[in-house]
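One structure is given below, represented as structure tokens, and several questions about it will come after.
For this view, one protein chain was removed and the others were kept in their places.
After this line comes chain A, so read on.
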Amino acid sequence: MNERTDLAELRDLFADQPHPTAERLAPARTALLAEARTKRRPRIRRAVLRRMSLAGGLVTAMAAGVIAVQTFGSPAPASAAEVLRLAAEAATATPWPEPRDDQYLHYERIAETRSENGVLNVGPRHITGEIWMSVDASRPGLLWHKPSTSRPQDPEYKELLTRCPERGPGRPTYAEIRAWPTDQEQLRHKLAERGDQMVPGKDTATRTWYGALNILGAPVPPEQQAAIFTIASTLPGIETEELKDTTGRSGIAVTRVDNLGPGGAVSRESLIFDKSSYVLLGGQESVPGYGRELWSISRPQLTDVLPAWSKSVKRKGCV
């Protein structure tokens, strides 16, 4: 019996033990949450982060730095609906090779959380990463977070991303979104359905807006992206403002204001577009007085395989 065999035999023993269902784990999770709630401090922007967690894929880019929020002076360059209409045109005007189902979308993602005066910064501070996302999720994706230049001491983090159907519907895959209708009514319904998982029970416009934010947080086929912008342009309560990052790039943002911040605080959810090309740059969620979270995705490209080093990365949790 050689050295490999004894461990190999052991690994097979009771290996048919199934992964527990969410139902099975629910009581333990409830007990943990009950304890956690007794430790909760007066909250700063928990609801915000929770929503961002659900809003998900969103999380991306925006270089480190202050984003100054200010409204346009007069004359306003465009109405929010006009910005979104131009963005819809830009989405389909940009050349974009259609990926095959067995390919990966590889893109860069930066996310940053900033708190305001006196509010504890709850992290995640600054994340710079690269993502490889299987177009139809038939293969594990890959996440690579690199230490940012502002925090070189941070450890690198790599993870294989596996979808777990038992967790319920996550963010739809690129392939699924590609199959979505571009018909306004049907797509509006899809977005509201998605948004309901983030802001359950809210009015249709709010759910549609959050659904749109969620879907736009990762590469989306141009036709669907354009259709989403068109739907968003019809939502009540949208307005424009100017958001500027530290690279000096000034973007034009479409913002919708609600009271879904912590304790009913005002929350401003924005999509930020390039000021001249109207290409989507990213977004921002801001709760005045508490803080904001910025994200963007950039440099999407297609690849057939994961980098060779991914073979040594452990497969862990679920997406």
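We adopt the following convention: a contact is a pair of C-beta atoms (placed from the backbone, for glycine too) under 8 Å apart; a residue touches a chain by one contact, two chains touch by 3 or more; residues count from 1.
The rule is short, and it goes like this: contacts and distances are computed from a predicted model.
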Exercise. With one chain of the assembly withheld, which option in "Heme ABC exporter ATP-binding protein CcmA", "Monovalent cation/H+ antiporter subunit B", "RNA polymerase sigma-70 factor, ECF subfamily" or "ABC transporter permease" matches that chain's UniProt protein name?
Worked result: "RNA polymerase sigma-70 factor, ECF subfamily"
Problem set entry | Residue of A:A111, A:A212, A:L243 or A:L280 in touch with the missing chain, whole complex considered | A:A111
Problem set entry | Residue touching the undisplayed chain, where the options are A:P155, A:P200 or A:P236 | A:P155
For this session: Give the residue, chosen from A:G129, A:G195 or A:P221, that touches the chain omitted from the document.
Result: A:G129
Exercise. Please identify, in ascending order, the residues of chain A that touch the omitted chain?
Worked result: 1, 3, 5-7, 9-20, 24-25, 27-29, 31-33, 35-37, 39-41, 43-44, 46, 49-50, 52-59, 109, 111, 120, 122-124, 127, 129, 131, 133, 141, 143, 145, 155, 157, 159, 161, 170-171, 217-218, 314, 316-319
